[in-house]
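Heads up, one of the protein chains got dropped from this complex, but the rest are sitting where they should.
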Amino acid sequence: MDLAGVIAIEVVYSVASLILISAGLAVIFGMMRVINLAHGEFMMIGGYATIVSANAGVNVWVAMLVVAPLTVGLVGLVVERLVIRVLYGRLVDTMLATWGLSLVLVGLATMIFGNTTAGISPPISGFALGGYQVNGYNLFVVVVTVVLLASMWAVLRLTRLGLLARGTMQRADMAAALGYDPDRVYMATFFAGSALTGLAGGVLAPLVGLVPTTGAGYVAEAFITVITGGASLIVGIVSSATILGVVSQAFTFATRPVVGEVALLVTALVLLRLLPQGITGRFFRRAT
Amino acid sequence: MRARRAGCGASIVPSVLETRGLTMTFGGVAAVDGVDFTLGRRELRCLIGPNGAGKSTFFKCLTGQLKPTAGEIRIGEEETTGWDPHAVARLGVGVKTQVPSVMDGLSVRENVWLSAYRGRGRAAARSATDAAIERLALGEIARALVGRLSHGERQRVELAIVVAAAPTLILLDEPAAGLTSEEVGRLAEIIVALNREAAIVIVEHDMQFIRTIASVITVFSQGRILVEGPVEDVMRDPRVRDVYLGRKG
Partner (left out) sequence: MSARPQLRGTFVALAAGAAILALAPLVAETYTLSVLVIYAILALSLGLIWGFGGILCFGQAAFYGLGAYTYAIAAINIGESTLPVLLGIAVPFAFAFVLGAVMFYGRLSDVYLGVVTLVVTLIFFRFMNATAGPAFAIGEARLGGFNGIPGFPILNVPGQPRWEIYDGAFYAVCAVALLLVYGLVRWLLASPFGRVAVAIRENEGRAELMGYDARLRKTVLFAVGGGIAGLAGVLYASWAEIVTPGLFSLAQSAEIIVWCIVGGLGTLAGPIIGAVVLGYAKFLLGQQSVIDNTLILGAILVLSVLLMPRGIAGVLGAAWGRAPRRARRPRRRAGAPRRLRSLDRA
């Protein structure tokens, strides 16, 4: 029974972390049809922002929930102005440029922080469930994810801004038709997506030993979750994260973690082959 | 079907193209709704109808670009329902799309050659290419990149692509769109000439143009065939006028 509880927590955590790492990418892809391949490096920056500021004496919660999103949001703004804006509408070129950007950021991080592992200890200690030790911080990650999803839903469904965003997702020229400057909408979107990414990087920082190349591990999973999810923002990433998370955890428990990772990737391939428009491309038509 | 001969003295005129109950629905809306259509050998038929009548959807089902929801399509002796466009094309079907679909980065000659080469050898392809370029009067611009040509010239290039394949069934979607009146006149001559070798279906809006080439027309309305018959009769039909003037509910 205890084992079942532990496994359930692990599965929920793995789904939640997939959602968390994909949210920023999904916002940017959904709104702008831009795939940011520097997404993983944005998370890496969020992680370093958290660790550096926490080590400098900032409260650890402030560091991960405020400093990290703001830092990465600002980085995102700069990137949008200098690179993305120039290439808007050229999907493949954007992917290539952001891939280049990701290499630049890895290189910069290596020069600044070196190739050593940085980390902070989780601010929540574990607890025992029967004979098993449960990582309390994992539960915090789940809570953050749920709050994040709820607020994304609320913004999209209940506010004027959300209405505008949903309109833009359906039709790219909607913002202009409604009298908004698309340039500003895209800038705001990229900022928001980057900030979400920074938040994910910050929140996950205590769980990983951070190295400059950490991002590469994230981008593939986030990328896959978003593309597999398809057109609908929230329903898409929740459904694909659930499928992928459950499958990878099942294989992880049955064999070993690397098989879980490979299973996740293979599942994504199969899903894409069966549903080329993503999971929500066929079954859901609403843009939330 | 290319080699098939019309049975001499046969009582039934063999059809080149036939659809039975062809239906195409998009999210519950039937754009084409149970269409029965028959085209005889060497026949030239125009499809007309107001915007949204389902002509283009019907057309795309014939070419294989859309897979119909229900019903069947027969081209020559093959049942082609659900076939891919390349398989349909190999039956000897030449297609001209609504917006000229050509290879912008290639020269006129390369465009035409690609069509002529399919299913032939190199030598035969060369002469078919020359003939098609000659026929569409593209000789002067044969080496130009198609992407740099005017709309009318691109329309002609696409027709040359169709001609070069020596099709037995030709499907043309709005060939006169965007052409000058002089170009339309030349187009009519070309189509009439092509009709000596192939059956032709034309989706068209330009009534003046239709009168000059077609004897029989089919009127689409709301995904169905409304009327079919000789041009003059159809034009006098009050239902057709209602449809065009939007009086019909």
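First chain written, first letter: the chains are A and B, and each begins at residue 1.
By definition in this document, a residue touches a chain if its C-beta (ideal position, glycine included) is under 8 Å from a C-beta of that chain, and two chains touch if they have at least 3 such contacts.
The shown structure was predicted, so the numbers you read here are calculated from the model rather than taken from an experiment.
Novice: Determine which one of A:N36, A:T71 or A:S102 touches the chain that has been left out.
Specialist: For the chain that is not drawn, the touching residue is A:S102.
Novice: Which residue among A:A4, A:M111 or A:A128 touches the omitted chain?
Specialist: Result: among the candidates, A:M111 touches the missing chain.
Novice: Considering the whole complex, which of A:L3, A:V62, A:V86 or A:V146 touches the chain not shown?
Specialist: A:V86
Novice: Touch as defined at the start, partner being the missing chain; which of A:M44, A:A195 or A:I224 qualifies?
Specialist: Here the residue in touch with the unshown chain is A:I224.
Novice: What residues on chain B make contact with the chain left out of this view?
Specialist: Output for chain B: 63, 65, 84-87, 89-90, 95, 97, 101-107, 109-110, 113-115, 117-119, 122, 126, 145, 147-148, 161, 165.
Novice: Which residues does chain A use to touch the chain missing from this display?
Specialist: These residues of chain A touch the chain that is not shown: 35, 83, 86-87, 90-93, 95-97, 99-108, 110-111, 216, 220, 223-224, 227, 256, 258, 261-262, 265-266, 268-269, 272-273, 276.
Convention: only the chains that are shown with their structure count from here on.
Novice: Just how far, in Å, is the C-alpha centre of chain B from the one of chain A?
Specialist: 49
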